[in-house]
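In this view, the complex is presented without one of its protein chains, the others remaining in place.
Note that the chains take the letters A and B in the order they are written out, and that residue 1 is the start of every chain.
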Amino acid sequence: MRELLNIIFTAQFLHSVFRVTTPILFASLGAVIANRAGVANIALEGIMLISAFFGVFGSAATGSALGGFLIALLSGLICSGILALFTLYYRANVILGGIAINSLASGGTVFLLYLFTGDKGSSTSVASKTLPEIAIPVLKDIPFLGDILSGQNVMTYLAFIMILVVAVFLGKTTLGYHIRAVGENLKAAESVGINVKLTQTIALLLSGLLCACGGAFMSMGYLSSFTRDMVSGRGWIAVAAEAIGRSNPIGTAAASIAFGFFNAIATAASTVGWASSLVQTIPYVSTLIGLFAFSYKEYLKLKKR
Amino acid sequence: MEYLLRMENVSKIYGNGIVANKDVSFSLKQGEIHALVGENGAGKTTLMKILFGMEKPSSGKLYLRDKELDINSSNDAIKHGIGMVHQHFMLLDSFTVAQNITLGIEPANHHFVDENAAVAFTEQLSRQYNFAVDPRAVTGTLPVGIKQKIEILKALARGAKILILDEPTAVLTPQETEQLFEELVKLKKQGYTIVFISHKIKEIKAISDRVTIMRAGCSEGVFNTSEISEQEISNKIVGWKIDTSIHKKEHAFGEARISVTNLSYYGGEKVPILQDINFQVKSGMIMGIAGVQGNGQVELAEILTKSRRVESGSVKINQSDIQSMTIKEMREKGFGYIPEDRQRQGVALTAAVNENLISNKYDTEKFCNKGILKKKKISEYARQMIAEYSVKCSGENGRIDGLSGGNMQKVVVARECMEETKVLIAEQPTRGVDIGAAHIIHQNIVKLRDNGGAVLLFSADMAELIKLSDVLAVMYEGRFVAYYENLSEITEEELGLYMLGIKKQDESQIRRMCYE
Partner (left out) sequence: MSREKSFHVLRTTVALIIAMLAAFAVIFMVSDTPIESIRLFILGPFSKPRYIGNIINTAIPLIFSGLSMAVVFQASQFNMGAEGIFYFSGAVISLIAIWVPLPVGVHQVVIILAAAVIGALIMLIPGYLKAKYGASELVTSLMMNSILLGLGSYLMTRVLQDPMASNGSYPYLDTAKIPVIIPAFKVHYGLFIALLCVAAVSVFLYKTKWGYEIRMVGINAKFASYSGINIVKTIIIAHLVSGAIAGIGGSVESIAMHTRFEWNGLPGYGFTGALIAMLANNNPVSVIYAALFVAYLSTGADIVARLSDVPAEMSTILQSLIILLIASERFLHSFKQRWMERGIAK
């Protein structure tokens, strides 16, 4: 235990917290936008996996990390477009639609992986590119803080910038207003002529883009290749984070960072010798407890009314 | 141009055969306040929905300044300068006043909303129409009277020259109502035309220039308000055909089965929804509650069926306080409920007819043995009920959503009016139901009463109330304003006055409801 605590207070560990939080943060911010428009995006897990896949192969095909990143974004857009089509226009049950896309992603990525590489496990045989890490001048020289904040992957910086971007987007732009209006009172939005279906579709597409950023980071930053089922539940943790954060960008970001923290602890604990199979359950246990605490609080509030 | 707006021979027939408007003609003069009155289901809201583009008429024409109008959506109506303030506000509680007013027409700078411009716009509107509102206040924190002003400003901001207000005073305090009227007069002076939908005759008399009276989908005529008395208006609105086809057993009433004492209810609003309700319904009695919808009947029924909490006062059913019982316990003591919303509360749409019939008795000894359902007994019972109530269906195992509204309601009534039912709360039991089915339902409610059951009947159908009730109470603005122990004393004229808030019995007469 002492060893674990020793590790937690190092700059290296805190540096890793930001790294690990990145995909969860992207996905949960995407969930925020979708949820505020009144459409839950349950396919976060699947979209991340698919964009992780296309990021790798896109970068190999185009020979550049940027190319791969853009292709990953495109795949996220298409995926959420399909989700929008089936849930908004064909009225598919939102949860079943999300489960279907996650399932499709899981099987489809392995299918394509095998086709492209002949390997069902990972894409290491493919020369994919990675997104760069950035050393921030001046900041990097500050002791302790510099080690934590500088040298992160560009996507990590992007993710944290996105917290502000999403908050400003929702709070200050016309589209953001419309999204919030549709989510809060559909009839009121309709009555002033806002196109509800279109607004919700855009919200889903935006959430798909953010999710894709998270996926691209997974295979092009966090790791440097695609491995089957590499998202391992981060999409679901993002769903929980968004619920706990009450669809508010700041709150959701806080919950995501908390889960990222537990994720990092899990990794740290296994390096000091704790049983890895038990330790890897820490993020999920923390999510479970977090969701329970949140629901319990809501329940108490309801009883008072 | 004599009339600013004309609606001629407008009819609206819905797919299920219901006639909401029948050959109605309606006209508006420039700069007048025109009242549109009638009971529920009279067709006034439908008529205005047609004007505002929310419904398309089955036949008839609209003319604005003598030019024919083709309105296909609310946006079209808004473009022609018609605005509507709905009964249930279309506001976003988390947005500021300025944001709500400019929703959909936000002043923007490269997609970024220009907050200051929105605030300035609101302030300008506020000055122009003399409506004092704080543009930066968060809408959810504001009282209902202010919210309404915001809704009106919203319509004016979009260029409305004709304003339709749907039951605007339903949720206002007397002071707020006064303020609203002052503002309406100001608007009128500035040349705006206002349609005021209401059932509150005193208010109509106070504010309107002309009044159109609707009843049962038809227009009973348009009158200059100063030339028609309250009594006359009331007579045209309230009226029913006498129906003596049901014979009730003559008997004395037994013990009190429903006892409500000092019940008041706010439900989070500033204005009380129910005020100091006291009454008893005895064994063998059908108590009818008359009143225009929106005067607290729904909330009273919801409190009695544990859908809302008892905030103050007490409610006892079969001598037990409902707050100490679960719904199951209430039902075990013989409690039945025919809900107003048949589809959402009354039935499980995709379940079978027989499954719907046993939902309040599936675990009684008769139908269940140690957890196993007695299929044969259930089948027998279902077939018996189907025959007794003449339910037209493809069999007891068919899904209930394949049945027509009337037949579905028969199933609900069959279920709730069983032998063991000692207390029945019935809300609009024959709404949307054909005459034959209605008759059967009435017969069974009366049978329940003849066998000693206590029935509380909420209905917007006067004929039904008069036909079934032993005693009748009238609700207005959350209070009882009249009570009849003898239905032969009732006249249409008098009843109308009570329902429309024109007259009120004095306390001692209303106290008779408590049988103290």
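Convention: a contact is a pair of C-beta atoms (placed from the backbone, for glycine too) under 8 Å apart; a residue touches a chain by one contact, two chains touch by 3 or more.
These figures come from a predicted structure and were not determined experimentally.
Asker: One chain isn't shown here. Among A:V39, A:A52, A:I148 or A:A243, which residue touches it?
Answerer: Missing-chain contact among the listed residues: A:A243.
Asker: Of the residues B:G217, B:P339 or B:G406, I need the one that contacts the missing chain.
Answerer: Among B:G217, B:P339 or B:G406, only B:P339 touches the chain that is not shown.
Asker: Would you indicate which residue among A:I101, A:L131, A:I148 or A:M162 is in contact with the undisplayed chain?
Answerer: Candidates A:I101, A:L131, A:I148 or A:M162; residue touching the omitted chain: A:I101.
Asker: Among B:E8, B:D66 or B:D363, choose the residue that contacts the chain missing from this document, as touch is defined above.
Answerer: In the complete complex, the chain left out is touched by residue B:D363.
Asker: Which parts of subunit A are in contact with the chain that was left out?
Answerer: 42, 86, 89-93, 95-97, 99-101, 103-104, 106-108, 110-111, 114-115, 120, 232-233, 236, 239-240, 243, 275, 277-281, 284-285, 287-288, 291-292, 294-296, 298-299
Asker: In terms of residues, what is the contact footprint of the unshown chain on subunit B?
Answerer: Residues of subunit B in contact with the hidden chain: 305, 326-328, 330-332, 337, 339, 344-351, 355, 359-360, 362-363, 368, 371-373, 375, 394, 398-399, 402.
Keep this in mind: only the chains that are shown with their structure count from here on.
Asker: Using mean C-alpha positions as chain centres, tell me how far subunit A is from subunit B in Å, no decimals.
Answerer: Distance between chain centres, rounded to whole Å: 47 Å.
Asker: Over in the complex, which subunit B residues touch subunit A? Could you list them?
Answerer: On the subunit B side, the touching residues are 74-75, 78, 86, 89-95, 99, 103-106, 108, 111-113, 115, 154.
Asker: Give the list of subunit A residues in touch with subunit B in this complex.
Answerer: Contact set of subunit A toward subunit B: 172-175, 177-178, 180-181, 184-185, 187-189, 191-194.
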